[in-house]
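Below: the structure, in structure tokens.
Only one protein chain is missing from this complex, and each of the others stays in its spot.
Per-chain residue numbering starts at 1, and chain names A, B and C are given in the order in which the chains are listed.
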Amino acid sequence: MKLELADAKKWIDLFIEELKENKSNLNELDTAIGDGDHGTNMDRGASAVVESFAKKDPENLTDLYKATAFAMIQKVGGASGPLYGTAFLDMSKAVKEENLELGELVQVGTDGIKRRGQSDVGMKTMIDVWQPVSDALKAESLNQSVIDEALSKVKGLVATKGRASYLEEKSKGHIDPGAQSSAYLFESLIKVIGE
Amino acid sequence: MKLELADAKKWIDLFIEELKENKSNLNELDTAIGDGDHGTNMDRGASAVVESFAKKDPENLTDLYKATAFAMIQKVGGASGPLYGTAFLDMSKAVKEENLELGELVQVGTDGIKRRGQSDVGMKTMIDVWQPVSDALKAESLNQSVIDEALSKVKGLVATKGRASYLEEKSKGHIDPGAQSSAYLFESLIKVIGE
Amino acid sequence: MKKIINNVEDIVPEMISGLVKTNSDLVRQIEGTTAVVRNDAKFSDNKQVGIVSGGGSGHEPLHAGYVGDGMLSAAVAGEVFTSPTPDQIYEAIKAVDQGKGVLLIVKNYSGDVMNFDMAKEMAEADDIEVQSIIVDDDIAVKNSEFTQGKRGVAGTALVEKIIGAAARSGMSLNDLKDLGQKVIDNTKTIGIALHAATVPAVGHPGFELKDDEIEYGIGIHNERGYAVEKIQPSKELAHELIEKILADFDDKSGNFAILVNGMGATPLMEQYIFANDVLNELVDKKIDVKFSKVGNLVTSLDMQGISLTIMKADSSWINYLKEPVTTIAW
Partner (left out) sequence: MKKIINNVEDIVPEMISGLVKTNSDLVRQIEGTTAVVRNDAKFSDNKQVGIVSGGGSGHEPLHAGYVGDGMLSAAVAGEVFTSPTPDQIYEAIKAVDQGKGVLLIVKNYSGDVMNFDMAKEMAEADDIEVQSIIVDDDIAVKNSEFTQGKRGVAGTALVEKIIGAAARSGMSLNDLKDLGQKVIDNTKTIGIALHAATVPAVGHPGFELKDDEIEYGIGIHNERGYAVEKIQPSKELAHELIEKILADFDDKSGNFAILVNGMGATPLMEQYIFANDVLNELVDKKIDVKFSKVGNLVTSLDMQGISLTIMKADSSWINYLKEPVTTIAW
């Protein structure tokens, strides 16, 4: 399946809402194994996306993902800004020629994160949500339990990238904040496309 | 009456003992209306006097008071170092020619403090013990109640010299630490000469 | 939490504004950013490789305090403990490029590395030659496949000093990058905390220590360290840190430089006492210290604590460290 502009816009809008609602939750997760700002960072990005859309309504998918990317890149900072920013920027570039299948599209975003973060699955980062979601979308089988499972797997991992990695073994038993914000992203997607 | 060397030495020794015993008491008094170090300061001076006597036993009254003065000046610092130091230095100079009457001698010390501190009675300082003691000695009537009365008067005063003066009205109701250490000095004297 | 601030969201712009207003002869702010650039006369007189650093705020005087003749050309301030964004770094790169390229000095945190990387890509698209070095002097974290790698901490100030002096002397971009990497490889730091920092947006200390406890091996963002232990006399603390750091140097001959760094709320008095103990022990160990520096150079908000940096230094580095600079805070 492919997302058309209206639905894609709805997806991002819902994500923004989730980020605003869960700011302190994400901060708490980041306090446990990071530096306590992931909620604040993503909230700043969310506000920037809203502002960007208000200034100029995206006219096509490229615009939509690009505006999202730029807002994240320019306002989030930290690790998550360039990571989400790169994911959406690469997705924006990918849909310039033709609208991709959702699974392909999210895989492009996932690959962008891997490239930017020099990281891969199993390192207890947002990738551990993005990759299984990409796979499920490609198999047209994305549902809540895919996300839940991904999160519970993440919880058991020892971090080897990002701030949480300094804690080594002690990072186990905590949900990675970037994985959680990514879970909000794809839960928003499910709300748009159904399970 | 006049003090001979042995008794004068006993006087200073007893004073030293009092200072060592009452270090934290003097610090407490100074914490209330000053900066909390009068006990530590006088204790440092006391140790210096002991050291000086150990190095060279004073051979006459001039030596005795001078050694006491130098130890105070060189080791106490703060306000009390120059004040006690000047008092004993002036007393040392005064007995160089002839041994003075005790009342005269202590008045010389008191005047030294007034000159050095540019202060006088009624300012809630050590002078409010030294002056009444000088007067009593001159009248051959020094006893514990002279000292007790002086201290209780001091308590009621508002400080206009020294650190306690920054507290203005709030300095009332506290014993001035320098007045208290001076009380120890003259209680030691009473132990030597009797009431 | 008691802090002298207005709104939490305005901390960084207000801080930068205060810094620039009180030092307008030295630095200026790039409009629309929290990047600070050299504003002194010598900047345009002496064309050199631009040196840009930056990172999350809360480590003052790092980095803006080190902008000036002989040190940084520009510094980019992110939110508290959060890397600045690429567009701000990009503006700083553009502002200091004098046709000889720009070197980025980046502390090893994923956010910093990625944001500076993106800025580098943006500047390269403008045909500006950009290189970067990653400072990772904190040996409390072991560099292994299991972590992000060692963190960049107080040693960063020494790297900025050496690179800044070398750049002023006319060294080329590539040589500066090589020099920077060599300096970083020979710079090792370890820190202790007596009390954690309070991030303004969080409102309480990052972790709790008992009234007689210290934490060994902390980072500059309230990252916890490798051990919590009873506080010891300064001599013993110095001994512990020296042993840990020297174990990491194979060759203990030659010249060394040290930095005793206060974490923000530790009085200079304690820093000098600690420095005295460090130097006494290094003399005993026949380590030849040719340069030493003491002060709040790389802080962590109001953290109470101290870090020790030891650098095995070429004699030219010692000279670079000693050269006078015109900055707010070196």
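In this section, a contact is a pair of C-beta atoms (placed from the backbone, for glycine too) under 8 Å apart; a residue touches a chain by one contact, two chains touch by 3 or more.
Please read all numbers here as calculations on a predicted model, not as lab measurements.
Asks: From the touch rule at the top of the page, work out which displayed chains the omitted chain touches.
Replies: The omitted chain makes contact with B, C across the full complex.
Asks: Looking at the full complex, which residue from B:L61, B:V76 or B:V95 touches the chain that isn't shown here?
Replies: B:V76
Asks: For a quick check of understanding: of C:M71, C:I163, C:I214 or C:I245, which residue touches the chain that isn't displayed?
Replies: C:I214
Asks: Looking at C:I30, C:V228, C:L246 or C:A265, which residue reaches the missing chain?
Replies: Answering carefully, the residue with contact to the hidden chain is C:A265.
Asks: What is the set of chain C residues that contact the non-displayed chain in the whole complex?
Replies: 1-7, 11, 14-19, 21-22, 57-58, 60-61, 65, 194-195, 211-212, 214, 231, 233-235, 237, 260, 264-277, 279, 292-296, 299, 301-302, 304, 306, 322, 324, 326, 329
Asks: In the full complex, which residues of chain B touch the absent chain?
Replies: 27, 31, 35-37, 40-41, 44, 73-83, 85-86, 116-117, 158, 160-163, 165-168
Everything below uses one rule, namely that only the chains that are shown with their structure count from here on.
Asks: Connecting every touching chain pair, does the picture come out as line, ring, star, complete or other?
Replies: other
Asks: Need the CA-centroid distance for the pair chain A / chain B, whole Å please.
Replies: 77
Asks: Using mean CA coordinates as chain centres, what's the chain A-chain C distance in Å?
Replies: For chain A versus chain C, the centre distance works out to 31 Å.
Asks: Just curious, how far off is chain C from chain B if you go by their C-alpha centres, in Å?
Replies: Distance between chain centres: 54 Å.
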